[in-house]
Each structure stands twice: as C-alpha cells, then as structure tokens.
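What you see is the complex with one protein chain gone and the rest in place.
Note that the chains take the letters A, B and C in the order they are written out, and that residue 1 is the start of every chain.
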Amino acid sequence: MKFQEELKKCISDVMPELDVVIGWCASFDPLHATPHFMRRKEDIDKLEISPLSVHNLATYLPGLRGKKVGIVVKGCDSRSVVELLQENLIDRKDVTIFGFPCTGVVDQSKIKKALGHTGNVESCEMSDTALVIKMDDKTQTLAMAEMLADKCSSCRYPDAVISDYFAGEKIGNKGEKDVDYAAVEAFEKLSVPERFGYWLKELDRCIRCYACRNACPLCVCRDHCAAESRDPHWLSQENNVRDKLMFQVIHAYHLAGRCTECGECQRACPVDIPVLMFKQKMNQEIREIFQYEAGVDPEATPPLLSFKMEEENITEKVW
Amino acid sequence: MGLVKYLKSADLTPWLEELAQENKVFAPRYEGDAVIFAPFDPKQEISIKHAATMPPKKTVFPQSEKLVDFTYSKDPEDLSRVMIEGKEVLPEGTAVVFGGRPCDVRGFTMFDRVYLAEKTTDVYYKARRDNTSFITLACEKPETTCFCHWVGSSPYDATGSDVLATPIEDGYVLESFSPKGQKLLTSKLLENGDRWISKGQEVNENAVESLTDAPDLSRAPQKLLDVFDNMNFWEKAAAKCLSCGACAYLCPSCYCFNITDETTGMKGTRFRSWDNCMSAQFTMEASGHNPRPTKAHRLKNRVGHKFSYYPGIHDGVISCCGCGRCIKSCPVGIDIREIVQEAINHEPAIG
Amino acid sequence: MPVLEGTELRIVGFLCNWCSYGGADTAGVGRFKQPTDLRIIRVPCSGRIDPLFIVKAMMNGADGVLVSGCHPRDCHYSEGNFYARRRLEIIEKFLPILGYEPERFAYTWVSASEGQRWQEVVTSFTDQIHKLGPAPKILGPQASDTLSVMEAAL
Partner (left out) sequence: MKIGVFVCHCGSNIEATVDTAAVAAAARQFPGVAFATDTMYTCSEPGQDEIVAAIKEHNLGGVVVASCTPRMHEQTFRRTVERAGLNRYLFEMANIREHVSWIGKDREANTNKSIDLVRMATEKLTHNRPLYSKKFDINKRVLVIGGGVAGIQAALDCADGGLEVVMVEKTSTIGGKMAKLDKTFPTVDCSSCILGPRMVDVAQHPNITLYAYSEIEEINGYVGNFEIKVKKKATYVDWDLCTGCGICMEKCPSKKATDFFNEGIGKTTAINIPFPQAIPKKAKIDPAFCTKLTKGKCGVCAKVCPSGCINYEMQDEFITEKVGAIVTATGFDLFDWSVYGEYGGGRYPDVITGLQYERMLSASGPTGGHIKRPSDGKEPKNIVFIQCVGSRDKSVGRPYCTGFCCMYTAKQAILTKDHLPESQSYVFYMDIRAIGKLYDEFTRRAMEEYDTKYIRGRVSMIYPKGDKLLVRGADTLMGSQVEVDADLVVLAVGAEAAAGASKLAEKLRISYDTYGFYMEGHPKLKPVETNTAGVYLAGACQGPKDIPSSVAQGSAAAAKVLGLFSKDQLESDPQVSIVDIKRCIGCGKCIKTCPYGAIKETELRGMVKADVIETICQGCGICTSTCPQGAVQLQHFTDNQILSEVNALCQF
C-alpha cells in the first residue's frame, strides 16, 4: 500500500500528543490481521493496512473516552465515528482521525468457502486484483473482487467522511444514492413460512456469545445490555430461538437510524449467522421513509429522535 | 490396548445409522457456513474434514438446560399460604458423539474434575456424561491455531474418548478406550482392525511430526500469579478484546454457568445456561459492586484460570485443550498463546 | 385459558390513556358491539410504546397487535404520537422480514370522542387477523406445528 509509509510518518508525528493510536497489524496467520494498539514509536513499524484490515476500530472509542486516541479508519469506519460524535459518546477534541483511501477489505467467509478451509494458510500475497494463498502444499489465486466484503463491492464512502489526517489520494465518495438492497428484497420475496423458517433455522445455532453486539461500534450500553438484564427483563437465558431472534430485533431496532452497515455484527459471529440483514432492512426503511443515512453528518438528528407534523412518506391505514 | 476395528469409509453412514437406533447420535455438519454438532441425519452430509466450528460441548453441557420444573399451589382455605413443588428434570437416554477431535473431547475431562468431584457431584452433568460416548477423530494435520501439544495433549490423544478413530485410506482404524467404547465396536459393519494398526500409527506419527516445537508452559502458573496485580500488563493484553463470549462458548473446557428462574403464572422453570467470565454480569454482585469491572480484569481471569488457578488445584493440569478456537473465532484475533507466553517472559521492572 | 379456543385469536392492543383508551370507553358507554378477542394494555401515551413491545407480543404468541393513539396534533403530551408514528411505521415495515404478515400489526388514531370509530377499528382489525388465522408460534404447544409448516416451505 503506497500510502502506508505516509500514514506511518503522519502517526509518528502526532504520536507524542496521543495516549494510543489504533490501527491493524499481522495476526496469528498470514490471512488475518488484528487490531493494533500503538503506544510507542516502534509499534508504528508493525502497522499494516491491507484488505485484511477488516475490523471497525471505532468500536473501541467509547471505552477509551477521556484518553487522547488516534484511530485509523476506513471510509465505513469513519461513519461509525461520526455516529459516536453525534451521540456525544466521544469528544471530538480527544480523537485524532487518520484516513486513507480504502479499496475494500476481504470477507473471510468468502475465502473460507472458496478454499474449503483456511486452517493452514502459509502465506498470502495480495495485489489490487488478487489474493495468492499458499496452503496445504498448494498455491491458489483468488480474484480480489470476488473476495471483497459485500459492503466493499458497493462502497459509496471509500474515503473517510471525517478525518484530521488523510494519507494518500482520495478515491472520491459517491455519497448516498443508489443503495443496493437486492439481498433484502430477494429475501422478502420468499413466502411467509419460508422467511419465518429461515430465521428459526439460522438462529438455532446462536450461542448467545454477543460478539455481534460487542463488535458493534454503536452498541454502547455495553455492561448494561437488555440481553442479560432482569430489569428490564426482555429476554430469558433459555436456549431458545425466540429469545435469540428477539435479541436480534432489539439490536436492529436500537440501531434504527444509527447503523452504518459496517457489518461487524455479522463478521464477528463465530457461527456465521447472517444477522446483518435485520439492520439492512431497518436502514432500507429509514432511507425510504425519511431519506436519511446515518454516519454522514455529526450534526444531524436521526429520524427516530425527531418528527414532522406531516410525514410525506407515511401513509396511514384507512379503516 | 482396547479393541481395534476397521471401518470402511463407505460404511460410516450405515454404522452411524445403526448407532442411532439405540442412541441419539451427534455428528458435525454444515449449518449455514458453520460446522456444528447436530443430531445425525443420514440425509444430510456430515463434515469431518476439518475441526468443527463449535466443539461438541453442548452434547454433555447444553447451552441451557432445565434443572427443575416448579409449581406453586395455594391452600384453598388460606390463599396466602403458597406451597411450592419442584420436580428435578434429569436428562434421559444415551448419546453417541461422532467426529469430535481429541482436543474437543479431552475438554470434558476439565469438566469432570469439577462436576464429578466426590463431594459435589453435579447430577445433571453426570447423567449426560455417563450416558454419552465419544467416537473421536484423530487429527492428520494441525491448523495454524492448534496447540494441543503445548498443553500436554496430542493429535491422537484419546483422553476422555471412548473410541479413537484414525482416518486412513478409505477407512478408519477404530480403537476403544473404555467399556462403553468397546460396546460401540461390536457392529457387524466393522472388521478386525489389527492389520490396519500400523497404518493408523503412521498417520498419528505424521501428525505429531508436523507440529511445531511447543514452548515450556511449566512456569505459566506461577508467572501468571506474578502478573496478577500488574494491571498494565492486562490492560495491554486486553486492549483489543471486545469482552464478548465467543472464546468461552466455543471453548471445549469452559464450564461456567448461570442459573435463572423463569416463571409464568403458577409454573416456573429453573434453568442453567452457559455463562462466561468475559461478561460484565459474570461477577456482578447484588450490591452493584463488580470485582472484575473491566475487560482487562475479565481476560485476566480467563487466562489465569486456565493456565494458573485450575492447574493450581488440579495437579498441574492446564484447563485448556489447545483447540485454538478462541484464536480462530475471536472477532479481533486475540491469541491466548501470546498472552501466556508474554506472562512467562514478563520480567518485573526493577525498582 | 387466555383466549377462547377455536373462536378467538390473541390480539393485543396498546392504547394511549387520553385518547384511544377513552375512545374505547366511549364505545363501551355507547354499547357499540365489538369482537371479544382484543385485550387492551393502557399506556400514558402512544409515545411510550416501545415498538419492541409489539415484537415481544408477537414472539410470545400474539396473533395480532393493534396500537392506537391520539390523532396527530392532538397528543395530550403534544408530541408523543408524532414520535410514535415514525417508530410504529418502521416496525410495521420490519415485521415481514421476520416472517410475520404485515397485516398482523396496525396502528391508528382514535380520539376519546370517537367511540364509533373505535368499534370500526376493532371490528375490522379482528376480522383481518381472523382472515390470516393464528400466527406461527416459536415456543409453546403449537411450536411443532410451526416447525412442520416451515420445513414444508423450506
């Protein structure tokens, strides 16, 4: 990545004023990266930005409130930062944002599907167009475009929407238009029992680890989530699909008008449940009814916290 | 050495069907993009090429289980006199779990020391443990996240298993390690395995061969105690932790639980459900005080428990089976191996 | 027995205290005959209704949920129903993705003086739910029926 050195220099210059800068570095195998907390100059050397930089680091910001934090953001991550600013959960003066032109990150489950498994990756070379993976004495080349996360193939915000430093050339944000909800729409075409049955089946394997929630940058209740609370007592701890599904609805509804579809919920799920669809549906509604998109303007008021006397796009039932 | 049998690959499904006549059989299969242990269904393909996404923990330690059904009743003469009658719900029936890996099944031995302790036997756990047999699949090649050999195990470790199945060309060498296992190997579909023994051993040895060198963890228990009060160490280690429960719930040796009552009208149920020490509620006290208020405290407990406190009271046995799921499935790639090694190598600042 | 087996379905109403609950009272005072399925939960304002209550009711086995508040601009708390309208609209559009028919939920506005309108709303909504029949149940005695329908569909 051409801009990486520029970015390292940038971080290095600002580091003395910051408690920590969060980026990514190599992880347990060549196919994975991991969040990287840089506190000293030598930590910066390990910074690696690549299509493996999947994690939305904005998730860490509310927990670091009160500290001077630097954060490296993809375009999508920056929208979470905007939301956190909008909701007063972080202080602008304490956060230094480093942007870069993001060309997309991979979807590990697509790679896993393509290769059968990814348990023994020995090396992974990445270019703009391909991933060359050596594993089980074989070298396989995967087209980058096909391995990108869905959010990246249709990305409208490759550049951070808010940043203090931007390394490299901006790609250009397309803004909010032509959002593709084909997957949701296709799902909605299924029959009622098909839809109902789908979730019963998919959520059956949920282990209620709440990685979806904890990876979500906007799940800010943290230690006081309704999921485990008795007051309010929304859910039981029994292993049943009802409560698992209810939790997903709670998550999606609480994100209505806030979710930027960063996809961390689904990415974090250790058992690959397609939980992002709930949020996409909610966002589709928010967009159609209120022409609103989260994570663009820190000064905006999200639609469910406001109203109009006359709602142009709400047609009420006539009895 | 127990009974040794040979099973042709083609006979695997018929054999499992046969076992399913008298037992509930669990085998790994794809659900969505994840491989989980599910009730065996001959119509659905099983997936045993690689370790499953989730270990078969649920088969003995369900995600939630009914402990007691209770009913309130009233004295018709005095409605304010309420009686409660509880009915213990003990698990019934036998089960066979096929396709767990040595690490997965060895995990239950960590449970056993706690739940089958002489004075405090957990009757629910015991009922399932006694009635469940494990046909474990030896590993041919370790994954990058595997480290069973660090924690005293191996790719063909049969600890906790009833039968160990080593895959060889076109079939499996099956060896029993318990009377339960022996009973499983009486099927007519199986042939005598003696002539395949050496083939199996070869696969086992090759697997060991392909392991990288294991570091010495013998100092881990003490070293982890040494850094117990070093919150700097733990805050650094936990910086990227999300405090979710994926690591614990996918861990074959994590056995913590929570107990809750759910009541509807005059009836109720007491449930036991999985809990995990990464959750803020785990040690939340009724007063509102939490002795483990931050994720650093919680991660310290998870690592400390597995590599120091548990070994401290259970003859040095590390309560980790090295399956690597916590590394592989962690949304942010926390590597427990790194943390333990850092603790071992940690030198307290002088002065 | 919560509802009369065979003749009633489980319909939950969330009504604001000032308008719609009063409207339902007015309908009662006027002896406007209504189906017996509906059970009303009184809340101070439609703005108090967390849409998640609706989902919770559905997942706990309700066959239909009806919400009614003051007419827009007439909210006793001046703005509650404006917020409610947005939130209820969102959840109404969301329910189908879970596998519920959108017709199982409706929200409307009935003032304290509109007894007759309330009668019409209850009657028409109850009919609508009866046309759909019972909603699929996730837990409870009918859960196995649900599963077989689902399996047939998948």
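The definition used in the following text is that contacts are C-beta pairs under 8 Å (C-beta built on N, C-alpha and C of every residue); 3 or more make two chains touch, one makes a residue touch a chain.
Please read these numbers as outputs of a predicted model, since none were measured by experiment.
Q: Return the single residue from A:E17, A:E42 or A:D231 that touches the missing chain.
A: A:D231
Q: Pick from A:H36, A:H55, A:R79 or A:H254: which residue touches the chain that isn't shown?
A: Only one listed residue reaches the unshown chain, and that is A:H254.
Q: Touching the hidden chain in the full complex, which residues of chain A are there? Just list them.
A: 62, 66, 87-89, 220-222, 224, 226, 229, 231-234, 254, 301, 304-306
Q: Footprint of the hidden chain on chain C, which residues?
A: 1-4, 7-8, 10, 12, 17-19, 21-22, 24-25, 27-29, 31-36, 39-45, 47-51, 53, 56-57, 60-62, 70, 73-80, 83, 87, 111-114, 119, 137, 139-143
Q: Could I get the residues of chain B that touch the absent chain, sorted low to high?
A: On the chain B side, contact with the omitted chain comes from 72, 74, 79-80, 263-266, 288.
The working rule: only the chains that are shown with their structure count from here on.
Q: Just how far, in Å, is the C-alpha centre of chain C from the one of chain B?
A: For chain B versus chain C, the centre distance works out to 45 Å.
Q: Can you give the whole-Å distance between the Cα centres of chain A and chain B?
A: 30
Q: On a C-alpha centroid basis, what's the spacing between chain A and chain C, in Å?
A: From the centre of chain A to the centre of chain C is 35 Å.
Q: Provide the list of chain A residues touching at least two other chains, using ranges where the numbers run on.
A: As it turns out, chain A has residues touching two or more other chains at 201, 240.
Q: By the touch rule stated above, which residues of chain B touch at least two different other chains?
A: Touching at least two other chains: none.
Q: Write out the stretch or stretches of chain A touching chain B in their complex.
A: Going by the criterion above, the answer is residues 20, 27-29, 32-37, 55, 59-60, 63, 109, 112-113, 116-117, 119-121, 136, 201-202, 204-205, 207-211, 213-215, 222-224, 228, 236-240, 264, 267-268, 270-274.
Q: Can you tell me which positions in chain B touch chain A when the two form their complex?
A: Residues of chain B touching chain A: 31-34, 36, 49-51, 53-54, 62-64, 141, 143-145, 236, 239-240, 242-246, 248-250, 258, 260, 262, 269, 271, 273-274, 276, 279-281, 295, 327-329, 331-335.
Q: With touch defined as at the start, can you tell me which chain A residues reach chain C in the complex?
A: Going by the criterion above, the answer is residues 184, 187-188, 191-201, 234, 240-242, 245-246, 249-250, 252-253, 256, 277-278, 281-282, 285-286, 289-290, 303-304, 307-309, 311, 314, 316-317, 319.
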